[in-house]
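Yeah, one chain of the complex is gone here, protein chain that is, but the others are all in their spots.
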Amino acid sequence: MNPIIEALNLSFRYSGEERWAIKSINLKIYPGEFVLITGPSGCGKTTLCRCFNGLIPHFYEGELKGILTVDGLNIAENKTCKLAQRVGMVFQNPENQLIMLSVEDEIAFGLENLNLPRDIIRERVDEVLSILGIEHLRHKFPYELSGGEQQKVAIAACLAMRPKILVLDEPTAHLDPLSSKVLFDTLSSIRKRLNLTIILVEHRLDMVASITDKVIVMDKGQIILQGRPREVFTNPIIKAIGIGVPKLILLYEDLLLNNLKLDFPPLNIDEAELLLRKLLSR
Amino acid sequence: MIIKLNYPVIVFEDVWFSYSDLEPILRGVNLRINEGEVIAILGENGAGKTTLIKHLNGLLKPTHGNVYIYGENTKNTSVAKLSKKVGIVFQNPDHQLFAETVEDEVSFALRNFNYPEHIISLRVEKILKMLDLWEYRKVSPFSLSGGERKRVAIASILSYDPSIIVMDEPTIGQDYAQKQKLSEIIRLLHIQGKTIIVVTHDIEFVCENFPKTIILSQGKVLAYDLTRNILTNFELLLKARLLPPQIPYLASRFDSIVSKNVLYVWEMRDELLRAIRR
Partner (left out) sequence: MSLNIVQGFKFNRNNTVLHGLDPRAKLIYIVSVLILSLIFSELYPMLILFISTIPLVIIAKAVNEWLKSMKGSFIIVLMIFILNYFLLPAENALSLSSSLALRFLTIISAFSIFFMTTYPENFARALIKLKVPYDYALAFTMALRFIPTLAKETQTIIDAQRSRGLELESGSFIIRIKRFTPILIPLFINSFRRAAQIAEAMESRAFGYSNKRSYFHELNFTLHDMLFTLLCIMLTGLGLYIKFYLGYNETLVLARPWP
């Protein structure tokens, strides 16, 4: 299978800055993967996201080196408006991405930009409202919605354009834990239903550890670790660079230090329960 | 932990609050908070947390009931006077940063309170050094990173040394290292004898930094107790629409084998070791 996103030695620095925001990034993301990107503040996660839909280098000026191909398109040669049909992007601040006076208009906005006929627009609006379970919000004014609802609308507005890839840059930063959990559950379910490739930037590793396929850890502009969640979270490097390791992994490691070995590092409560019961029965 | 006499510096007496003729946001809040306490306020979005803390320095006055700060009724005094004793750091530093240099920004409150210039420079130097911002003193606050701007906002309140320090959601958007730094600051302030109140929905952060917690739900205080008791009471957390922290939640699955009062990873490990040796 060919990767849907491929970066070869990708580097970028914003114009007027000396240091490189991202340096020599090499990665391959395959269709259908759920990828988590994490790292301390300032590590380049947001910069990398901006590359995925062409905001870099077309909206953010600077020096781009290396190659990034997204769904066959080279980002250096394709503007965001073209990439937008293949890559949807959801931003941190729920409010500042909703610009219309009703949810329905918001979702239709992207489709109007693409000059799609009215019946297609209607079909797609109905479709995404239903997929995300927000039909009841159709005529609401974005300002009146909760943060969690606003993010759902943002996701719906992206999905209406039928992208293959969805990128979310810290979408839960302004949400409370319950709304965050709802958002992650939503992502899991739409990913399967729509066969999406999802790229999520997150700090709250506890909640997303078990739903992702691949974790990419960045620090100071570079990728320092890539792999499956269980391998990455138990790698001592991530503590060294100041990432908050999920509590269950800390428990796993603590037990290990006391000569108690669980079969594998648990990523969620259910796994942890299973493994501990096995341990106790021995 | 420093123990002081039980002197209630913050008292809420049956406080109700609503804007004009809208639904009440606070519905009969009763609280007594003693000097030197370090307390977290937990609650879902819309529970009334921000409304509650705005009553601490008189930005809002109760529609019914009274709020007393160091014995003084907030209805009888001004926001500026109360702010001298109660420093509130709001959620978004970008809603307050305006000065040309970090130094000026941090001096703002001190100037408003008419401190003499030589005292101002001393205080500013002290607080900037404490928060690792001294190297940025002549720099524009707008050129700093998000985490640094947050620290400038905190510095601008700590500079005038209020006895009660309130922070509204200080952990939003912060990575692990920045939260550690915040924990350090809270610890330092506690040693100085300050009363500290932090509104947050970061349960793990509460677990690690606050001996006592208030749970607010739909404008009412559901509980005000030791953090340990609150975070292991899942019915309470459910009622307040909060998710329990990972370790106690895991412990609850092992009801008969492991003690219910487990909060930390090391406690869970000890309990498991105990259970195995049996």
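The first chain written gets the first letter, and so on, giving A and B; residue counts start at 1 in each chain.
Just so we're on the same page, contacts are C-beta pairs under 8 Å (C-beta built on N, C-alpha and C of every residue); 3 or more make two chains touch, one makes a residue touch a chain.
Just so we're clear, the structure is a prediction, and the values are computed from it rather than from any experiment.
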Omitted-chain contact residue, chosen from B:16, B:68 or B:108: B:108
Touch criterion as defined above, residue of A:84, A:145 or A:249 at the omitted chain: A:84
Listed residues A:73, A:100, A:260 or A:274, member touching the removed chain: A:100
Contact residue for the chain not shown (choose from B:34, B:92 or B:121): B:92
Contact partner of the left-out chain, one of B:83, B:200 or B:246: B:83
Sites on chain A contacted by the missing partner chain, in the whole complex: 53, 55, 59, 79-82, 84-85, 88-89, 91, 93, 95-102, 104-105, 108-118, 121-122, 125, 142-143, 154, 157-158, 161
Touching residues (missing chain, whole complex) on chain B: 54, 57, 59, 78-80, 83-84, 87-88, 90, 92, 94-98, 108-109, 112-113, 142, 156-157, 160
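The rule we apply is simple: only the chains that are shown with their structure count from here on.
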Rounded Å distance between chain A and chain B, as computed from the means of their C-alpha atoms: 30
Residues of chain A that touch chain B when the two form their complex: 40-42, 92, 146-147, 170, 173-179, 181, 203, 206, 242-244, 246-248, 250-251, 254-255, 258, 260, 269, 272-273, 276, 279-280
Residue ranges of chain B touching chain A (in the complex, touch as defined): 44-46, 145-147, 172-180, 201-204, 241-243, 245-247, 249-250, 253-254, 257, 265-266, 268-269, 272-273, 275-276
